[in-house]
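The excerpt is restricted to a subset of chains, each kept in its original location.
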Amino acid sequence: MKATVIVFPGSNCDRDLKVAIEQSMGTAPDMVWHADTDLPDTDLIAIPGGFSFGDYLRCGAIAGNSPIMREVVKKAAAGTPVLAICNGFQVATETGMLPGALLRNANQKFICRDVDLKVISQNERFVGAFEQGQTVRFPVAHHDGNYFADDETLKRLDGEGMIAFKYADEDGTVNEGTNINGSVDNIAGIYNENGNILGLMPHPERLISDQLGGTDGKIFFDNLVNSLS
Amino acid sequence: MKARVTISLKNGVLDPQGKAIEHALHGLGFAGVNDVRQGKIIELDLGDLSKEEAPAAVERMCTQLLANTVIENYSVELLD
Amino acid sequence: MTKITDEIVAEHGLSTSEYEQVLKILGREPNLTELGIFSVMWSEHCSYKSSKKWLKTLPTEAPWVICGPGENAGVVDIGDGQAAIFKMESHNHPSYIEPYQGAATGVGGIMRDVFTMGARPIANLNALRFGRPDHPKTRHLVSGVVAGIGGYGNCMGIPTVGGETNFHESYDGNILVNAMTVGLADTDNIFYSAAAGIGNPVVYVGSKTGRDGIHGATMASAEFDDDSEEKRPTVQVGDPFTEKLLLEACLELMATDAIVAIQDMGAAGLTSSSFEMADKGGVGIQLDLDHVPMREEGMTPYEIMLSESQERMLMILKPGREDEAKAIFEKWELDFAVIGKVTDTGRMVLTMNGEVAADLPVAPLADSAPEYDRPWVKTEVAAPIMGDAVKAPNDLGDTLLTLMGSSAIASRKWIWEQYDHMVMGDTIQRPGGDAAVVRIHGTDKALAVTTDCTPRYCFADPETGGAQAVAETWRNLTATGAKPLAITDCMNFGNPQRPEIMGQFVGCIDGMRKACLALDYPVVSGNVSLYNETNGTGIFPTPAIGGIGLLQQSDQMATIAFKEAGETILVVGETRGEMGQSIYLKEIEGREEGAPPSVNLEVERQNGDFVRSAIHEGLITAAHDMADGGFLVALAEMALAGKLGADLDLPSDIPLHAYCFAEDQARYIVTATAENAEKLMKSAESLNVPLQIIGTTSHNELKIGDILSISVEDVRSVHSNWLPDLMAAPK
């Protein structure tokens, strides 16, 4: 299997993502610079977290216009799996690859900590290692993770099994109290219609060993690699 | 010539910044204040763009970059 | 040309005698640009004129020290051809005036100090001091400073993993914001600032120069008064995105051998960077200011030289390497300009529009910067207050709750959750323990980092306080299993022209010196911030210490969390019941009195070495040093971290409340299996380290016979709610 990580000026989780993918895949992904105009052939495109272009104007807006993203959008439309984490999720919504938008956290503050997520709809490729309805633990680290979508979009997300994760507590309870950033319906991650794109605010690449405090991220990437190889 | 682009959240899009400001204003004793919305203003010098080209050009800047039309409205003022 | 009047000289913070010195050096009147240059170069901030004499007395050497004070940051060898490069710096005054930008640019500045030497930053810390919690300005300052530190560090993608936060009325009008960065470099690729190579190009990279922070450096040396709000227009705005690009571009160029010398532009921007580079290299520099990238129209030489625009660097390149370097900076979309060359004249010659804007001798200006031996008086130290002189509290449980929910001890989670403390994927001990631990990427090694200082101790007894601050960092590193290597310091004091304040400075330095010597723990970098006063009242003397230590095997790391019920709890070190200056006295009896706990450095070292080797031998399952609040507070913190309880049977040779809340130094709580506890007791005896078994870990409750029985969750709520509640309360 071959994987590609997109790197923008201001990306800062690109190395973390590379390490996580390499740990599961055995070989390093290609790192592709935002100014490049074509992608190597690849089984997975990963858009990392960070502050692309400083998150100025709107998070992900400027990155969404960089040359490489035209290619990413094309490949995604043609079915190449895309994993868009945190700032990557913001980039994906800005390009329209995923519906909705990510606004400033409801409490206005940056938030960095482990969160419990409830797995909402199954998607073998991305969450095949988890049971629908179980909870997994990934860290969040964002200032603008407050997911918004209008009512029709929400209906569609719900109806077509496009909601991947919701902010929950350890026992999988999803409510106001577990909504860390004000997202509609506690949404933490979503798929596109075809299910080949996953965008999520939490960072699976940050919990990939006991030494780092957990392995749910490792399980996530191991499954991703198996399902794509 | 110059342009001023005003960008505001669409109605129905919740506005966390606006909400936070409203909350803080109440805290400061401005109890009656409500419906606070925050938007952006972007002022640009269009350089050598002519009066004729300007409107279409700024329109393109807005749709391609300055505004996210999923959640935002924008309006353009041209000044010279 | 402006005539230099006494007023102008005074505005530039130069004393009459200093100005006479200027005239002597030049043999003529300076022009305004030259005067401005003198004023920033001779400001307290750049010249250390009040502190130099005493800083020289600090130990700065050890076999593992590669570079001590004097460069942009200190460098220590961590083996395998790698070095840790670190420093702490203050941004107190700017943060008081504009908390967000002041704190943000402070973080940006200290990171530049570290990567200008060739290191990639791997950890940030911040030592914060605010006024009393209920002071009208405090919450505004806390939220702005914390958001600013996070805003800059998070965007850069460097984890902010630790720090300390105090609240005390002595900081009501003058908060302290001290930022520390630790970076990683290869020992064979470290960069210094001495200019060399006559004719070599002097290159400017980074952001354009605007009128930002002009006179920031002199402002940082001017005592505050109520109209200092007027100084506001000098505030610089940070651009962390540009700094991230600057970091990547510099490291990319540093991978080649094109750089002769490099220096960040910090306080006093282009002036101090160019003079320091020329002075260190014993050369002259000629700058053509027309080539300086500028953000604003019509900037004068004076403004260009004094601007404190952020995210800029000055470099000397090898001849002919300009294009190669330029290509890298253009790739990263940063400005790059050759603005001058190295000369053999020993003079700094600045030209603009074909005219000479300034022509100054480098060495005299740098070396004959004033150095004062300010008069000082030794601080009177009160008598110690021992436990039997303090009456017992009515209820031990209520007392514990009061302390755990007090401003000194309550959790700082509200702060560190606004910092990305995990990015870079190597944070193996997050904030909340004694020290944070980050792995050296791709190796088994890890660095432990911490900042500590107990200002109330320093105020009561500067010498003991100075020693205690160093010792506490050493202890916090030790409690993770790390071997402490070296420290950086940030000396925050009041007006040195007051003998009692100068006495605090001298005392703290002396205590630090003794501790560094006794613990083999030299000072490799530091920073001095004086005139921290408002309307004549000084802050508590605050020598913030940042320490780093090395874990050869990151998997040997210890944490403070209880691991399992049924394990033996032991206390390392002797408890005599020293309650002077304790949190207990302050919170329960409303007194800030007595001598601080004494610091015995031999004992400190002996106890610490015992704990560290026990950790390495795998005999210990958790370790935590005792600091603010004493034994019972430290124990409660271990229970909270492990979501477990404890069943205690405490020694009765001193009053119970003294055992629980006295702040005797050089003590740790550790846990071990019953079997290993026996081993520990034996080896402690042979080494005559005081070690006592005082209980076992359990579930849900902290229990002392029938005297105390309190639910850990009750303790957790007071401990975790204090800061969020403070910040949430309506303005």
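By letter and in written order, the chains are A, B and C; residue numbering begins at 1 in each of them.
The rule is simple: a contact is a pair of C-beta atoms (placed from the backbone, for glycine too) under 8 Å apart; a residue touches a chain by one contact, two chains touch by 3 or more.
Since this is a predicted model, take the numbers as computed values, not measurements.
**Student:** Quick one: what's the chain stoichiometry for the entire complex?
**Tutor:** The complete assembly in this structure file has composition A x1, B x2, C x1.
The working rule: only the chains that are shown with their structure count from here on.
**Student:** Tell me which of A-C and A-B has more C-beta pairs in contact.
**Tutor:** Between A-B and A-C, contacts are more numerous in A-C.
**Student:** Between subunit B and subunit C, what is the gap in Å from one C-alpha centre to the other?
**Tutor:** 41
**Student:** Multi-chain contacts in subunit A: which residues touch at least two other chains?
**Tutor:** Answer for subunit A, listing residues that touch two or more other chains: there are none.
**Student:** Considering the complex alone, what residue numbers of subunit C touch subunit A?
**Tutor:** On the subunit C side, the touching residues are 147, 150-151, 154-157, 239-242, 244-245, 332-333, 416-425, 427-428, 430, 439, 554-555.
**Student:** Given the complex with subunit B, which residues does subunit A contribute to the contact?
**Tutor:** 57-58, 61-62, 65, 93-94, 96, 99-101, 103-108, 146, 148, 150, 182
**Student:** Please output the residues of subunit B touching subunit A within their complex, sorted ascending.
**Tutor:** 12-17, 19-20, 64-66, 68, 70-71
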